[in-house]
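Omission of a single protein chain aside, the complex is shown with its protein chains in their original locations.
Should a chain be cited, it is by its letter among A and B, assigned in written order, with residues numbered from 1 in that chain.
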Amino acid sequence: MKYQPPLHFLLSVFCAFCAFCGQPLRASEIPLRTPDGFAVPQPGPAFTFPRDHGSHPDYKIEWWYLTGHLFTADKPTPRRFGFQATFFRSAAPLATAAHPAPAAFGHDQIHLAHMALVDVATGRFLHQERLNRAGWDAAASTTTLDVRNGDWSLRFIDAASEKMQLVGGIRADARFTFTLTPAKPLVRFGEAGYSRKGAAPTAASYYLTFPRLALAGALTLDGVELPVTGQAWMDHEYSSSQLDKNQVGWDWLSAQLHDGRELMFYALRAADGTLDPASTLTWIARDGTLARAPFLWQPLTTWKSPHTGAIYPQRIRLTTTDPESRAEVVFIIEPFHPDQELAGKLGGVTYWEGACRLLAADGAELGSAYLELTGYDRALTVLR
Amino acid sequence: MLPLLLRRLSLRHARLAPGQTALLVLILALGVAVFTAVRLANRAAVSSFTHFTDTLTGTSDWIIQAPAGRLPEAVLPELRAALADLAVQIHPVIESTGSEPAPTASPAEADAGAGANADAPPRFGRRTYTLLGVDLVAIANLAAQQTAADPFFRDGGGGGFFDLFGPEPLVWLSPAYAPTPPGHLDLIVNDRPVRLRVAGLIPRATDGPAAPVGLVVLDLPRLQRLVGREGQIDRVEFVLEPGHALEARRAEVSRRLTRLALAAPSASSASAHHPPSITHLPSSDPQPSSAPRWLVSTPGGRRDTAETMTEAFRLNLTVLSLIALLVGLYLVFQALDGAVVRRRAEIAILRSLGVDARVIRFAWLAEAAVLGLAGGALGLLLGWAGAQVAVRAVGQTVNALYYATSVQAAQLAWPEAALGLAAGVVASVLAGWAPARAAAETPPAQVLVRGAPGAIGGRWLRSWPLALGAIALGVALTRLPPLDLGGGTRFPLGGHLAAFCGILGGGVLAALAIPALGRALRPLAARGASWRVAIGHLLRPTGRHRLAAAALVCAIGMAAGMAILVASFERSVRGWVQSALQADLYLSSAGAQSATADNRLAPATWRALAAHPAVAKASIFSAYPLTLDGKPTTLGGGDLADQSGRDGFLWVGPPPPAEALDPARNAGLALVSESFSQRFRIQRGDTLTVPTPAGPRTLRVAALFADYGNERGTVLVDRTHTTRWFDDDHATSISLDLLPGAVAETVRADLLAAHPGVSIFTNSSLRAEVLRIFRQTFSITYALQIIGLAVAVVGLALSLVSVLLDRRDELTTLRALGFRRSEIARATAIEGGVLALCATAVGLALSFGLGWVLIHVINKQSFGWTLAFSAPAAQLAALAVLVIGTGFGVSYLVGRWGAALPADREE
Partner (left out) sequence: MSASSAPALAVTAVIKSYGPRRVLDAVSFTVAAGERVALTGPSGSGKTTLLNCLGGVDRPDSGEIHLLGARMDQLDPDALNLLRRERVGTIFQFFHLLPTLSAAENIELPLQLLKTPAPERSARVQALLDRVGLAARAHALPSQLSGGEQQRVAIARALVHRPALLLADEPTGNLDTANGANILALLRELTDETRTALVLVTHSEEAAAICHRRVRLRDGRVVE
């Protein structure tokens, strides 16, 4: 139940969101290596693509994180689904990796993956996690985007156009193959993709995002194949940063507005229940330019998980300023279904990651969103 | 009415003769106990063939295994690609063995000096561990592991999985081995002693069996490395994810696996989903034909194969264990029949009072059932206790002949308990059938003539046609071919039936012989009053006398028959050992301690051993497990000229032509062992196709040879060929001829000092060891024989008790005539002794027939070994003296007891 390394992943995810809270550092203060020998992200990165869409085993932690919304061609009302597909990579301590291992059963990297699917009409929520060592059944290319874990994979089918294919599924119940094409260019969060994560000089990551991917493909649910289209969000982040002990969890939101803009929001929750000052909301304009904005994050209702007993916020009122109109706007984030909890056995950490609709205060639908809520389960506080 | 009858008939009777009732229950119990013990031991020995992976995975849906050799790792991505849409987990597995080090061969001591080590005669039979290598990261994905109480990696240890990746290999042990694991485990693996750090206890999968005591789990690549099989896996197990269309997907997986097995591995299809970080392993040689690369099976299928493999052996034991029960049945019959006769007056009164005949019959059957139940219950207890001992003996045999078992305590399960009880009750009710009918047929108004014994069951024991017919039928049945049980196992049904007919015929013959013997002894009647009385009875034996003799014949015939089989077997093995073992030293991995241990000597090791200056010639042998027609067998590679060219090598049939022994000319030729020929119905001149990693090879059989060491059969080809086919230069064993003047013990000590992981036998110690294992293998049959005989002798005593109780009036008369107690006892002793003599004579004669059937039909058909008939004269004589002597002694005691019976006088 309690597998150590995946825990590191999620705690690292947690740390990743500390990126925005740090003070500026001089380049000379940043070491090239962490004390345990992993590479430390440096300011002013020069990315080369498609290589940097691939894996960076020099860094301790890396993930490719897809969330999105699917629609069938059914008329007049298409069936709607939300999905999550996440590939994690975690490096073994360098000393461990030093002694030889067979290629088919490596021991330098461990790969964890999560898949989830929610049927908006019925609320049926499926999810599965998978753990493998680097080797014959899990791998990530160091030259291009090509990650695999069992029969789940994410790879470029055309690196030039950054067109990719996601193959995933949940046990025997769902299986999907999607083609994802960037509808908007790659976004580099932080300072041109160098993203600070905390006060410590090593606490930083490289953070690349496709905020809007056009999706087309097939979802096979219970043996029935459904052609689907939709849109997705993809984060790719890698770092070697360490855990901050003061945080209990975070709330994260990606929203895609019908008007062609996106929002990315995260809130770091401190042990005393307050939000960390580093919590940030960023607008992505139609041309891809980024703009931060003030915000007010107000959970309106809660939901108690019957699986774990954790209590999660549900309807959330988000007040911010539109950078274009400079007017205050109010969004209501409303999960399609409360039960989108991933009670992880392999990861050892339970979190909530769910498809939501983005509403105006008057109830008008403005877009769709994915909300991530961590640290509401007892487990995470224990590990703080 | 019925309860009253039961109280009156059964309880009172039991109270009036508590000793006899207790003895009867005890005998039944003994019969049930032997039967149950053997069954439990059999079951434990077989169930300890575990599909070891079950412990970790629950039950896999499918398994693939190479028909010969192993699978390359390269099949894994190929399998993943082929099964991508079926939601199936793919778990490669590697399995090997290691043995615990010999007490004197611990690495430290071996380093210090091999003097003590060399002096100790080596022995087989140290504990063998099964080393199971699975991907310990990937198995966490199994639902069975996720709900396991204690997973492999516990929280809070810090490193978790990454500990697994440390420089030191870790092992997990069974909770049955030690509740708190030791810090490390010392093992001999292949030719090396190793010390492995123990990380913890093996967690048990939900629905999976508990880890057997000898199971050791390692991370797969660590075990590959430990046993020198990098890049290879033994099998791949497939576990389907639950959910949609499970059965359809299961079928589809099997279909695709079967299809894929026949397809040549295609690099392109494999690389479609092939992770870029994996360097391609060279795929196996191109397949010359479309032989399957692997065989698809299920864990149940593997277990079934193991079960059928030992079926013949276990059936033989079960049949043997039934003797005691059979003799017990005779005795219950005797006792109940005696009771009916003695209580006839009582029954007649009841009948005249209007009790229905059916009620009386039911009451008697109920009494028999109660006896059976009591005997059965007690027998279960005894049987359970006996099984704890027997399981070790059965396990040793299975280990020596078939496969690695980790024998655990034999558990008494409900089905076994029920079967044991049922055996007791059924035997008892069966035995009570005729007496119950006789009781029911007692006429109500019958004027009872006192002392007239109503001999039941005597009629068929007086029938010459029956005796001769049964024997003739038995002879005819030996011609019957064996029953095919599948999986290469055949059960000699005809042989067993022939033995049964022989026993029946022999029993009737003995019964017929009693009066004849009485007539022959008649002159002795003039010698004294005791003789006169005894011979009078022998001349006119009752059904009881006849039954007792028949029961004794059964026990003696079987015991002596088995003795003849074992003696013949031993003689043949001795001869084979003499001719097969002619080198001075025999070396193998010290890790190889059982039939299936696959520990071998690395090329560097055996070359170093062979290079010892005192060695004149080294002969290398490599064995490969093989599946042929779904039956496990062995392919051996050796120096044919050297191994078979020695004087006295035991050919079955004509020796092979000269070219078969010349490596330059014997490609495509093979020698097969006799058991192989029997199992696969392959004769000299036939061809067979064996799968190898380099593709199937067709071989012509050049000759058959004797091999009492491997019941599964061996195909022997020149090692030059197997080395190529398997791309493998390891040696299973090597034998060394030393230069003249070299002292084997000295060379052995020398070699041991340099190679502590190697087990070395000198010629004489190996011969002794082979015979020791042989005797150990048969130890359980000795125990069964002794129990059967003991029951039969006690049965004789009980029969005489019954006879004397029938003859109370006569005893009164004898006393009135002035017979002393000793004279009455002497008369009974003569009566019983002559019965035993008669049964022994017939039983011994019968045993030669049974021995012949056991050797030439039952053994030949189940194991395929030709044995030279050899009767152990001294052993048989001892058996005869023992039975006759005990017969006299026991009868004397019964007579003394009978002489003191109170007069059954009437007022």
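Here is the rule we go by: contacts are C-beta pairs under 8 Å (C-beta built on N, C-alpha and C of every residue); 3 or more make two chains touch, one makes a residue touch a chain.
Everything numeric here is computed off the predicted structure, so don't read it as measured data.
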Touch partners, limited to displayed chains, of the chain removed from view: B
Omitted-chain contact residue, chosen from B:L353, B:A526 or B:A664: B:A526
Given B:A345, B:A667, B:A754 or B:L817, the one touching the chain that is not displayed: B:L817
Absent chain, residues of subunit B that touch it: 450-452, 525-526, 528-529, 532-533, 536-537, 539-540, 809-810, 812-820, 823, 903, 905-907
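By definition in this document, only the chains that are shown with their structure count from here on.
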Centroid distance [mean C-alpha coordinates] between subunit B and subunit A, Å: 61
List of subunit A residues in touch with subunit B within their complex: 1-5, 92-93, 96-97, 99, 101-108, 110, 130-143, 146, 148, 150-151, 153, 167, 169, 171-173, 175, 222-223, 345-346, 348
For the subunit B and subunit A complex, residues of the former touching the latter: 73, 76-77, 80, 83-87, 89-90, 135, 137-138, 140-141, 146, 151, 153-162, 164-167, 219-221, 224, 230-231, 240-246, 249, 273, 275-279, 281
